[in-house]
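Only one protein chain is missing; all other protein chains are in place.
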Amino acid sequence: MKSNRLNTLTNGIVKSNPTFRLVLGTCPTLAVTTQALNGLAMGAAVTFVLLCSNVMISLLKKVIPDRVRIPAFVVIIATFVTIVQMVMKKFLPSLYDALGVFLPLIVVNCIILARAEAFASCNPVLDSALDGLGMGFGFTLSLTFIGIVREILGAGSFFGLPIGSLGNISMTIFILPAGGFLVYGTLMALVNYLTALAENRKYAPSSKKKGKKEAKA
Amino acid sequence: MRKGLGYEIFMTALVLVIIAGVAGALLGLVNHFTEVDEEELIARKATAVYDGVLVPYVKEGVAAPIEENYGQVLGVYNAEGKDVYVIVARGVGAYKGSLDLLVNITDGKIAKIAAYEANETPGLGSKALQDSYFSAFYGKKITSDFKGFTFVKGPAIAPDDVSAVTGASKSSTAVINAVNIAVKWYQMRVLTGVQQ
Partner (left out) sequence: MSKYVVSSSPHIGNDRTVMTIMLDVLIALLPAVVGSVVFFGFYALFLEVLSVAAAVGAEALYNVITKRDQTIGDCSAVVTGLLLALNLPVSVPFYVPIIGSAFAIIFVKMLFGGIGKNFANPAIAGRIFLLLAWASMMTAYVKPITWTDGDAFVYFRCILKGREGLLDVAALSTATPLASLRTEAAGLDIFNMFFGEIGGSLGETSALLLLLGGVYLIVRRVIDWRVPVTFIGTVAVFALIYGAAKGQALDYILPSIFGGGLFLGAFFMATDYSTSPNTKLGLTVFAFGCGIITSLIRFFGSYPEGVSFAILLMNIVTPYIDKAFVPRPFGYQPKKGAKA
């Protein structure tokens, strides 16, 4: 039972990482990861909302009538998103500006609705909390990772700290949308390759999913 | 036991109403603690261009904001008893529509400019929002016959030319528009007032 719970937690971080394995929430992933800090903040916001909404929905799963569950979920999710938004506007105004419209858009982030629908609405509270936490961590890690790569290549800095004179030769494309797709696709291939390697499965290199990143390149 | 359709509809509506009500109450509570005073926000940001106490500028019932097709003045603050005006100016033509700047005009000269509400592409448009670019405007004496800064691609030739940042001509345009509307406000509301 205990290892089961642990599985629920780690599931979202590696095995079904929302960004690299489930490919959920792609819109904020591509849009806000121009800097590592933005990715981290977005991830933190999503983790908070995911944790709270999963717990809430799991608690209310018996009460919410089946046929209006989606509106009910959206109301609950929107509440937490608005709380995050208000808190961030008050205490972290610069981050609030940087995340822009993608902060309120967490409401329609498919990770949150997907976890609510697929997990929280049919699992006990503790498991739902762990699932939310794990998924949130996975999302945060992925976004920060993408943000670090894009920031180093595109702006020559690491969490806002300039790395030597790298800023002078930084490649702007990596903070443009095209570079977002490029980095996302490449990292996705890398993560999938490494996961497959870890699972000791034979993985033909030609089956790497590469098409996605080039769609906009 | 089978319940009637009416009962089911009633329960559904009731649950939704309760959820929405609780959510609303919660939001109201959080809002109470996190409400941001717009005046305070501006004053806090205005420290980027002026180190001191600023109050909203009111003068003989004349409304401070003006609007032109290239931009508008959203608000003006000044330091009491001093010839210091901090103008919140919006310039159109930016990559994301428009951008807002804080323009400090002290003793009739442009003293300092900072971004107020601007979210241009990092690395490209953001280059037009740095002090290195704003400094092109600094020290300009604003007289009543000053026609505003002119946007040029390439090197500046005439005295009032300001050259665009390479790769950020849209953001540069918007910055110049914002500065120009601030200058225009100053001419209309301060200089003409002095002359009368």
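Order of writing sets the labels: A and B. Residues in every chain begin at 1.
Assume a residue touches a chain if its C-beta (ideal position, glycine included) is under 8 Å from a C-beta of that chain, and two chains touch if they have at least 3 such contacts.
In this text, all values refer to a predicted model and were calculated from it rather than measured experimentally.
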{"item": "Contacting the left-out chain in the complete assembly, out of A:Thr10, A:Thr26, A:Ser157 or A:Thr172", "value": "A:Thr172"}
{"item": "For chain A, the residues touching the chain missing from this view", "value": "169, 171-174, 176, 178-179, 182, 205-206, 208, 210, 214, 217"}
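Please note the rule applied: only the chains that are shown with their structure count from here on.
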{"item": "Distance from the mean Cα position of chain B to that of chain A, given in whole angstrom", "value": "32"}
{"item": "Sites on chain B touched by chain A in the complex", "value": "8, 11-12, 15-16, 19-20, 23, 26-27, 30-31, 33-36, 41, 117, 119, 121-124, 167"}
{"item": "Interface residues, chain A side, partner chain B - complex", "value": "34-35, 60, 63-65, 67-68, 71-72, 75-76, 78-79, 82-83, 86-87, 89-91, 93, 97-98, 100, 154-155, 170, 172, 175-176"}
